[in-house]
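In this view, the complex is presented without one of its protein chains, the others remaining in place.
After this line comes subunit A, so read on.
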Amino acid sequence: MTAAVEAPTAATVRERRRKTRRRNLRRHWQLYVLLVLPVAYFVIFQYIPMANNVIAFKDYNVVQGIWGSPWAGFDHFERFFANPVAWDLIRNTLMLSLYGFLAGFPIPIILALALNEVRARFFKRTVQMVTYAPHFISTVIVVSMLILIFSPRIGFMSDALGFFGMDSNLLADPDAFRSVYVWSDIWQTAGYSAIIYMAALAGIDVSLYEAARLDGASRLQKIWHVDLPGIAPTVVVVMILSVGSVMAIGFEKAFLLQNPLNLSQSEIIATYTYKIGLLNADFSLATAVGLFNSVINLVLLLAVNTVSKRVTGNGLW
């Protein structure tokens, strides 16, 4: 701030900056007091757990504690990959999220583009209100609804499936697990995910539409040449985030949808970590598996972001 007043040398600039900084600290001490508790939260519940990941490289036991337990190098990682289950888990996790991405990514965009064309306000508001709603329903409830609706005895969907000649007990069928998971997810979140694209569409310069109209563009051409380029940066950001979280597929829903019959497809890394860690109490192995998952994720996110920046000029940072 003060540095710009005279045209000073580098040394005096640095000196001045240090002085303002000290004055800031003294004058704004209350800001730092405010920070104490939240920073403590981040240290205790975010950064200490990150450091605790060190037990992935140790033979952790309660008696010796995290730092006292003997080192094990990459033993736990080797133990995990030596188990044939490992590749099933990785495949299940990847397939589930890729399917989710491929099916779930375009639908909110289509929904937003379609809603954007509608001029009847009541219809538009109704569609928006209704399709956002499932987002606020809990995972437990959504899975319960699935179980009830697809129940061969009670549910109306199993009747419908039977009518089309399909196996009516979908939830017991391992091959149907992914479809049930992905499409119920789309049912729950598509409306809400469309919001961000609606916002982007609202931000498009009106003069572009006028120009398109003067040129005699049809509605479809207008979507293709004005709407889509207009929301492209948003689409890219959302895409980076989804590709970057390909391995981070949530525990909550897969765990609830699991039953002994569909386990061959529904056991993913997150649910396996829970079972190994908390039910079998093999902390080191579970941590190794979890760490492997997080690292892959981080690498994917960084890679996608870099590629996207180079290709489209858009990135997260």
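We adopt the following convention: a residue touches a chain if its C-beta (ideal position, glycine included) is under 8 Å from a C-beta of that chain, and two chains touch if they have at least 3 such contacts; residues count from 1.
Simple rule for what comes next: contacts and distances are computed from a predicted model.
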item: Protein name, per the UniProt record, of whichever chain is missing from view ("Alpha-E domain-containing protein", "Carbohydrate ABC transporter permease", "ABC-2 type transport system ATP-binding protein" or "Biotin-dependent carboxyltransferase"); value: "Carbohydrate ABC transporter permease"
item: Hidden partner chain, touching residue among A:Thr9, A:Ser138 or A:Ser207; value: A:Ser138
item: Listed residues A:Val85, A:Leu102, A:Leu148 or A:Ala211, member touching the removed chain; value: A:Leu148
item: Contact footprint on subunit A, counting only the chain that is left out; value: 21, 24-25, 28, 30-32, 34-35, 37-39, 41-42, 44-53, 55, 66, 110-111, 114-115, 117-118, 123, 126-134, 136-141, 143-145, 147-149, 153-157, 159, 187, 190-191, 195-196, 199, 213, 218-220, 234, 237, 251-252, 256, 270, 273-274, 277-278, 283, 286-287, 290-291, 293-294, 297-298, 301
